[in-house]
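One chain of protein is taken out of this complex; the other chains stay put.
The block that comes next holds subunit A.
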Amino acid sequence: MRGCAGAALDSVDMESPAVEVVDLVKRYGPTTAVAGLSFSAARGAVTALLGPNGAGKTSTVETCEGFRRPDSGRVRVLGLDPVADAAALKPRVGVMPQSGGVPTGARAGEWLRLVAAFHARPVPPDLLLERLGLVSAAATPFRRLSGGQQQRLSLAAAVVGRPELVFLDEPTAGLDPQARRATWDLIAELRRSGVGVVLTTHHMDEAEHLADHVVIIDHGRVVAQGGVAELTDSRQELVFTCAAPLDTAALAAALPPGAAVERRGTGPAAEYAVAGDTPEGAGPEIVAAVSTWCAANGVRPEGLRVRRRGLEDVFLELTGRELRD
């Protein structure tokens, strides 16, 4: 069965990337949602579109899904045009919308079996229900499912047809930690099985945990892209918190030349970050200097550790710290 499917896949274009978006522009009346956005997603890899609310992630994904026509620019999915070649693409591409999409009166198991019936070689629906913790909800109408159950059902319906590529629009929005973990596990398994995944998220840890390639989007444009390791440079810093306010000038004076202390936040939640001007950032001599100074001054540091600059730091640096609606 699988050998047969593999042979069928070999005959189609396997050279072009899973998704290729070049200079995409999408407007709604006077609002420009996507303003010349370009990225590409490799086959069999997880690509995360990361950005604040209103950045243009959903418009981009919906254009790739063929729901919206680009105002200008070029979009190719598996080498095909999402609108003109829609009939050829639909069996090959799975879609999870941000919300809804299921008749309110349809039961969870019934809906999944329906979507499975549209495909030639579906994943057994019962297996998916079990994997996503939906067995007890199988007979429940969609309108009575919790938000998390609705999300998981929608994810199941996106993958049940054994697609080559899935688009997941905020797959973990509103999930509790267990359901989020189950979703992450499923996405990792899709990747291991050779399914390409393009997902949108505004959770840094999600992108950091799952993605081979991260595309940071803001105001309808790509502001940075690359692997997680590329985006978060290799410089390290030493961070800790402290219950009592710290005399940062005194600490700085005790550090090796070139090193600096930065206070992030205020009050007891304030985090202190120490880094030198070496390529390494925070090496053993910084750790030793900070520890010695704390011991000498009776300061009790909490959560002291050396870490790489995270994706969140990169993200906030690129997209700014002001609140979005």
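Convention: contacts are C-beta pairs under 8 Å (C-beta built on N, C-alpha and C of every residue); 3 or more make two chains touch, one makes a residue touch a chain; residues count from 1.
Please note the rule applied: contacts and distances are computed from a predicted model.
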Candidate names "Electron transfer flavoprotein subunit alpha/FixB family protein", "Carbohydrate ABC transporter ATP-binding protein (CUT1 family)", "Oxidoreductase" or "Transport permease protein"; UniProt protein name, chain not shown: "Transport permease protein"
Residue in contact with the excluded chain [from A:35, A:106 or A:270]: A:106
Residue of A:74, A:121, A:144 or A:181 touching the missing chain in the full complex: A:121
Touching residues (missing chain, whole complex) on subunit A: 1-2, 5, 8-9, 65-67, 87, 90-93, 95, 97, 99-106, 110-111, 113-115, 117-121, 123-124, 127, 130-131, 159, 161-164, 189-190, 192-195
